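Now for chain A:
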Amino acid sequence: MIPGIIIGLGVIMIAAAFAAIYFKSLLASIIAAGVISLLASVIYLILGSPDVAMTEASIGSGLTTVIFLFALHRVRKGKSDD
Partner candidate 1 sequence: MVSPIYILIMSLAVGFLLSIIDRAGRKISLTAFYGVLTFNVVLMANWLYRFVFLHVPTLVINTAGFKAPISINLELGLMEAFVLFFANLSGLLAAVYLFKKFKETQVSSLILYLLLIMGANGLVMTQDLFNMFVFLEILSISTFALTVLKKSRETLSAGFKYMIAGGVASTFFLLGVVFVYYFTGSLNLGNLSAGSFTNVGLVSVFLLSIAVFIELKPFPANGWALDVYQSVDSGIVSIIAVVNSAAIGFVFYKIMPLLPSEFLTVFGIAGIVTFLFSNMMGLKQDNAKRLLGYSSIGQMGLLLAALIFTANVQPSVRYLVIGGLFLNHLISKAGLFWLAGIVKQDKIKDWGILRSRKPLLVLFGLFIFALSGLPPFAGFWAKWEFVKVLVDAKMFFVLTSVLVGSLFELIFLFRWFTSVVKNTDETNEQLASPGKSKATPVIVFGLMAVISSFGIMRFFYEFNWIQVLPIFAVLAISLIDSLPSKVKGFLSLAAVAGYGYYIYPLLENNLQMFFGVIFIIGSAINIIATLNRKNQSRGFYGFLLMMIFSFGNLLIASTYLEFFLAWEFMTISSFLLILRGQKAQRASLLYLIFSTAGAYLIMVGFSFAPALSSSGGALINVIELVNLPLVSIIVLAIGFMIKSGSAGVHIWLPEAHAEAESDVSPFISAILLKAGVFGLLMLGISYISFTPSFDVFYWIGWVGVITALIGAFMASFQEDAKKLLAYSSMSQVGYVVAALAMITHLGWVSALYLAFNHMMFKSALFIAIAGVYYRTRTRKMYEMGGLIAKMPLSYITVLMSIIAVSGVPPLSGFGAKWLIYTAFITKGWYLQAGVLFFASGVSFLYLYRLIHTIFLGQLKYEHQDIKEAPVWFIIPQYIFMAGIMAISMFPNLIIKPLNVIAMKYFDSSIQIDGLTVISELGHWNGNLVMYVTMAVFAIPFILLLVLKGKTQKVKQFNIVYAAERPESPQTTHVAHNMYAHFRKALGKWTLPRVQLFWDSVAEWSHTLGGFFRRVYTGNGQTYILHIVVYIVVMYVVMGVK
Partner candidate 2 sequence: MSIWLRVLYAFISVSVATVYGLMLGGIVRKIYARVHGRYGPPVWQPFLDIIQTHSRRVAVSHGNMFLLGPVFRLAGGLGTYLFIPVIYGSAVFGNFSMAGDLLLVMYFIFFGQLGMALGAGNGGHPYSPLGIARGLAQMSTFEVPFSLAVIAVAIQYGSLNITTIVAAQQGGFMNWTLFTNPLAVIAAMISLLGMNMHSPFSIVLAPQEIPIGPPIEMNSSFLGILQTNRGLFAAAKLVLFMNLFFGGATNLLEMVAKTFMIYMFSVFVGAAYPRFRPEQSFRFFLKWPTIIGVLSIIFISYFGGVL
Partner candidate 3 sequence: MISTLILGIALLIIGFYAMLTQKNLIKIVIGFSIADTGTHIIIVSLGYLRGKTAPIIDNAVNAVNAVQEVVDPIPSALVLTAIVIGLAVTAVMLSFIVEMYKKNKSLSIDDYQELKW
């Protein structure tokens, strides 16, 4: 059962990774990357590391995405200055 879940998650994550690369929109890419981290935290939970899972969810998935979005925002703003 557990391997099944892991494989399922894995497939989604890899798909998300490709999506992150190939999405035209940067926003979509950033979200896709966030999804990877989020799913990774699920995997950590399955692998018996709840502490890592929590950290990954909050920092890897949450904070990192926020920073990305922030940067994107700054860049966008810069663009509109032209």
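Just so we're on the same page, contacts are C-beta pairs under 8 Å (C-beta built on N, C-alpha and C of every residue); 3 or more make two chains touch, one makes a residue touch a chain; residues count from 1.
Selection rule: all candidates are chains of the complex that A comes from, given by their letters.
On a predicted model such as this, the values are computed, not experimentally measured, just so you know.
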### Query
Candidates 1, 2 or 3: which touches chain A in this complex?
3
#### Entry: candidate 3-facing residues of chain A, complex
3, 6-7, 9-10, 13-14, 17-18, 20-21, 26, 29-30, 33, 36-37, 40, 43-44, 47-49, 51-52, 55-56, 59-60, 63-64, 67-68, 70-72, 74-75, 78-79, 82
